[in-house]
Each structure stands twice: as C-alpha cells, then as structure tokens.
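A protein chain is absent from this complex, but the other protein chains hold their places.
Each chain carries a letter (A, B and C) given by its place in the written order, and its residues are counted from 1.
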Amino acid sequence: MKRYFYNIWETITTLMIGLGVTFGHLLRIRKGNVTLQYPEERWPQPQREIGFNLDRYNVIRSRLHVDIDDCIGCLQCSRACPVDCIKIEFVKVDKGLDIGTTSNDTKKRLLVTRFDIDMTECCFCNLCTYPCPEDCIYMTGGPNSRKHPIDYEYSTYDRSDLIFRFSNVDPDQVARLTGQNELKVGGK
Amino acid sequence: MTITWLIEWVNDSWLGFLGLPGAFILAVIIAGLAIFGLVAVHAIVAVYVERKVAAFMQDRIGPMGQGPGLHAGKWGLLQTVADALKLLVKEDIIPAAADRKLFVLAPFILFLGAFIAFVALPFSESLVLADFNVGLFYILAVSSFGVIGLILAGWASNNKWSLYGAMRSAAQIISYEIPAAISLIAVILLVGSLNMQAITSAQSGTVWGILPNWFVFQNPFTFMAFFIYFIAGIAETNRTPFDIPEAESELVAGFHTEYSGMRWAFFFLSEYANMFIVCGVAVVVFLGGWQSPIPGLMTGRIWGLFWFMGKVVFLVLIMMWIRWTFPRLRVDQLMNVSWKVLLPLAFFNLFGAGIWSLWLD
Amino acid sequence: MIFEDIKKSLDQQFPDLVLVAGEDPFHFITIALNKWSRLARFLHNNKDLKFDSLHCITGIDNGPENCLEVRYNLFSMTHRHWLEVRIELDRTDPRLPSVEQIWRTADWLERETYDMYGIIFEGHRDLRRILLEDDWEGWPLRKDYITPEFYREMPVPKDKI
Partner (left out) sequence: MGVNKTEEMVLNIGPQHPSTHGVLRLKVQTDGEIVTSVTPVIGYLHRCFEKHCENITYQQVIPFVDRCDYIASMNNDFGYVLAVEKLLGIEVPEKVEYIRVIMAEMNRIASHLLALGTFGLDVGAFTPFLYMFRDRERILDLFELTCGARLLYNYMWVGGLSHDIPVGFVEKTYEFLDYFEPQIDEYNNILTFNKIFIERTADVGILPVDVAINFGVTGPNLRGSGLRWDLRKDETYSIYDRFDFNVPVGQGIKGSVGDSWDRYWVRVEEMRECVKIIRQALDMMPRDGDVKAAVPKRIRPPQGAIYSRSETPRGELGFYILSDGKPKPFRLKMRSPAFTALSVLSEISQGWMISDVLAILGSLDIVLGEIDR
C-alpha cells in the first residue's frame, strides 16, 4: 500500500520536474533557439555563435577543385583516392618543347588531356590533397577561399553536372605539341 | 441561441415559405456548418500553436516564413493553411488489399463522433445548440462513438500495424471512459443535474472568499476529480503519454498508417476536435464554463464566449505541454493506470463528494 | 597465465594437439581439425584457463592454391589472458565443428564466416547466410571469387567515367 502511494507521489513529482524543464525552454526560446533559417542565414555565422569563423579552419571538406595550369600530371592524387573517382590521362611532350611552368616554377613535362573528378563518388576524405607536390588540387572554400570561393549549395539538377572535367587541352593542341597521338593513360 | 431559436428565426424570416420542416433542415445545416467551421478553424489554429509550442520547448522556432511568395506568411502563420491545401490536393491512396467501403467510411465515423458532441457544449450564456437536460451524458456517449471509427480504420487498412493500433485504442478508450465518467459523477452529484447550463450556473459566485466558485476550487474531491478527468481525457484523445494507438516509434502510425490526403486530414481534424470536446467538458464541469474568473467582472454574452474559449485554449495548451514532455506508456501500464490508479481514486472521490454534500446539507 | 603455461596445460590434457605454436608477432597455436570440438569445451570449462569470451572468428583464404583457415581469438575475462587458435581447412570441402553452443556469440560470427567463405560449421543450429542474400552465389571473400555481372537480372554497377 505504501509502495502504491509512493509510486503515485514519485510519478507526480518527477513529471512535474519534467514539465518544468520544458516550460523553462518555452520561456527562454529567444536565448536558446538553435535553428538556423537556411535561405536567409547561412552556416558560417560567427556572430550567432553557430559555427566558426572561416579563418579558424584547418581544412574544409567541400568540392574538389584543380588548378589545372599547375598540374604536372604526377597521378599522386589519383593513386591516393580510395574510391577511384579521379581519372587522369596525359600525353608525353617532346623534350624540347616548353608547355609552361607551374606557379611553383616546376617545369611541366606532361600535357594533361583529361582530369575528371566524379564528385558523386567522392567520399570527401581529403586524402588526394596531401600528396600533391604543386598544391593544385584542393577543396574549395575555408582556408582555400583565396584560391577558390566556396560553393555553398553545391547542388545541381543533373547528376552528370557533378562530374567535373578540369582539363582545358584541346585535341589539336595535343597533336601539334606531340606530333603523334601516342597517349599514355594514367590513373589506376 | 439554441437550435429551437434558430428554427424560429428561419421560420420568421423571408424563408418562412419553407414551412417548419424546411426551416428545421435549414437550421440544422446552418448549425452544422457553424460547428464545422469552428472545428476546422480550431484545428488550423491549434496545429499551428502546437507546432510553435513544441518548437519553443525544443529550442527550435518552428514554422517560419519571412515574406510573401512561397513562404508561409510571416512567422509561418499560414503554415497550416498551406498544409491543409496540400492535403486537399494530395493523391488519395486506398491500398489494394483494403476493405474499400469501410476504409472510406472510417474517418467520417470518427469525425462524426467528435462533431456531434459539439451540439451540447454551452459556449456562452445563451449560445448552446441543444440545451438538453442530459447534455453531459450525451457528450460522454457520443464521444466514445469515435472508437468505432478507429477500429474500422485499423481493420479496413488490412495492415498489421493498423490492426494493433485499432485494438489498442479500443481497449484504451473503453478503459478510460470509466474513470472519466465517474469523476464527472462526483460533480453531477453536487449539482443534481446533467444539464450543461445548470452545471455552469451552479458555479457562480465565490468560494473561500476570493476564488471563483468553480468546482475545481469548491471542494477537495472535485479538485481531484478534475485531474482524474483531465488525465483520462488525454488518454481518450490518444495523445502522449497515452498515444499508444498511434505510437510512432512502435506502430509506425497506428490506425492511420495507410491513410493519406484528405482522409488522413479527417483523422487529424477529429483528434483536435476531440481535444476541444474533452477540454470543453472539463471547462464546463470544473472550470465554471463561460463564467468570468473574477465573479461579476466582464460578464455578458460575448465575454462568456471569450471566457469559455479562453479556458478551453488554456487546457489545450496544457495538453500540448504534456505531450511534448513525456515518453509514452506501455499498453499494459496504460491499463494499470486506468484500472488500478484512476478508477479507485475516482470511486474514492465519488464517495468523498457524496459525504461532503451530505455534510454541507 | 602466460602463453607458455597455457600451452603446457594444453599439452598435458591433449598430447600431440598443438601442431604449431609460434609468434606472429603474437602467440598462437595451430591445431588439428578433429580436436577442436573437445579443445573448445576444455578451454571454456577448465578453471585455470576459463576462456569465457570468444572475441573474434576470422576466416582467411590463403590464396587459390592454399588452404582456408579459421582463427579464433579467445580471451578470459577472469584471468585476462589471450589465446589465438588457428585451424587449417581443406579448400574443396571446408568443414569444422561448430562452437556455437559453447560460446553463443559464435552463432553469428560463424554464420558470417560461412557467408563469406563457405566454411561449413557442423553442428551449428541455424547456419544460413547472414549479411548477403540467401540466394547469393559464391563466397565473396575467397580470393578466387569473381564478381558476377548480374544479380537477379540487375546489372552490377561499374565505374561511370
């Protein structure tokens, strides 16, 4: 009998405490609100204490971008990729020809005819960006904002739009520079 | 403004050529439309309020919109309207294996149960559609009519989850009718009438000096009866912590798993209508109906309506508050609460109230 | 108990049980297939050993020319010692006694090994595929497994670009 009434008493008190907690939140909604109203407000909003200042990032995981002019076709990124979403093909250029240098003053020896990244397969592990000797593959935004601004929505209507083709070499140029169509296909 | 008054009014107006039967039909249609309007508006407002209240309790801000166009009005005020429109134009799906006729019928039966109970609710001193002398009994009787709709819905869907939901809700509603009714009897005992207006009038004046002479304050037994009735009422409307018939995490959506579009909206509508009925009865029986909380102040027809609605909304808000705080009971615990806690307490209350009234005499 | 003691007590109980005992870089014993059932019961029940926790069952395919292998990692919660038991199996008809009724956790772990390698655990009460579909063909983790072109007439996806 005592247990019966104790149970009722315990029920009433604990439920009242619970009601108190929710009521407190109901009253403190202005301070406690955590909703971010997406189209009006966007995520990195330091003034709202949600998220952090972009300068404070070490790294950001976002869309991959390649500065193709700096690429020397070393295939390091393609080898590092665990899901094989980077496809690179290149042509060897004759020794005498000059096809420019990268921003690190490395002389380019290979003409990258194809540099495709399938972002639908990308797992955002960031492993491809570390081995790059020229720092030309990186994820947009964050600490790399000055190289390429962030693609905030990063959404398309068509899946095929998520396959990014970076190479800007046209076939005529390949023939002119090499004099032959001997393509050495890279990638795994 | 009873239904008789309405019939006479129609008969006396330029529509008099219809004769008494025609006037009767017209009056019933007018009254029905008025109730339906009230139910619909209440549902729309209550859904909005519920979403906001829930959101605020959970540190969210709920439906929002900050301008015209695709947004649902400022502060999301038009959110439920938009939802209702969406439900209206949604595809109506009837599962191939369902019992077609019953499947179509079930939501209307459920809604009807909530709908016809409104007839006897006294909204104000003179605003009650049918002021019968068995008003309270009538409301209790017809509001359990809806359970037939629930069982039909669960059965006709031909879905195991729905069946479970329906069976649970049948057991639940039948169990909770009893403590609810017995706690109301404690008040009926004191008033000596089942007439809703008579119960309201019995609560005029003051008690303990300052408090209004409502039954919730009048004596300790009716005070307890109020809580018993309110808890049982929450159970009757299938809301958390007694929402086992639709128990989202167990039964997907319980009896309305297979429903969509407007048919589903009728389930929703009747849930909110049921909430209104339960709170309305609680207000009339325990909280002085349309009487002002400060006796003598702000009385009159319009104020009466205001007080009645205000009290109902207050109780509905408490229901929401409870819903968004508690976990759900298990089905056997639910029965335990009803039969082993609420029912003995209700009987004890009835007994106490009887002694109290004898002692007062 | 350290490994040497465990081995000593095993040698006492079952002479010529242990085929190989080595370090790779951790201690293990390789045993003959037919002794496993009795050994398991002994390891579980013996008071000094009391390997009450079977941690992991690993199936291994040593290549199309070599044998299949099953490795058991046993641990004693009371005495806190480890033992790795290795059993080598014939590739064409891999069978070994089940320990599902000794360590109940072996139930699912053995089913998983069966699912991936086709190793049949005799005496298991419910030996079905666990992760793959019941009608899956082949044993995926064997080294000579060839990915099918179709599964139930659905093509198996390939690289897009």
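As a convention for this text, a contact is a pair of C-beta atoms (placed from the backbone, for glycine too) under 8 Å apart; a residue touches a chain by one contact, two chains touch by 3 or more.
All values derive from a computational prediction rather than experimental measurement.
Participant: Touch partners of the unshown chain, restricted to the chains that are shown, please.
Facilitator: So, spelled out: the chain left out of view touches A, B, C.
Participant: Among B:N11, B:T240, B:S270 or B:N349, exactly one should touch the missing chain; which is it?
Facilitator: Of the listed residues, the one touching the omitted chain is B:T240.
Participant: Among B:I178, B:V252 or B:V313, exactly one should touch the missing chain; which is it?
Facilitator: Within the whole complex, the residue contacting the unshown chain is B:V252.
Participant: Tell me which stretches of chain A touch the chain missing from the display.
Facilitator: Residues of chain A in touch with the missing chain: 7, 10-11, 14-15, 17-18, 20-22, 34, 50-52, 56-62, 80-82, 123-127, 130, 139, 142.
Participant: Provide the residue numbers of chain C that touch the chain removed from this figure.
Facilitator: 24-26, 28, 52-56, 58-61, 71, 73, 77, 80, 82, 84, 103-105, 107-109, 112, 116, 129-133, 140-141
Participant: On chain B, where is the contact patch with the chain that was removed from view?
Facilitator: Residues 54, 57-60, 160, 164, 240-241, 243-244, 247-250, 252, 324-333 of chain B touch the chain that is not shown.
By our rule, only the chains that are shown with their structure count from here on.
Participant: Per-chain Cα mean versus the mean over all protein Cα atoms: which chain has them closest together?
Facilitator: B
Participant: What is the distance in Å between the mean C-alpha positions of chain A and chain B?
Facilitator: That pair's centroid distance is 53 Å.
Participant: What is the distance in Å between the mean C-alpha positions of chain B and chain C?
Facilitator: From the centre of chain B to the centre of chain C is 63 Å.
Participant: Can you tell me which positions in chain B touch chain A when the two form their complex?
Facilitator: Counting only chain B, the residues touching chain A are 53, 55-61, 64, 66, 321-322, 324-326, 341.
Participant: How about chain A: which of its residues touch chain B in the complex?
Facilitator: Chain A reaches chain B through residues 8, 15, 18-19, 21-23, 25-26, 29, 32-35, 37, 40.
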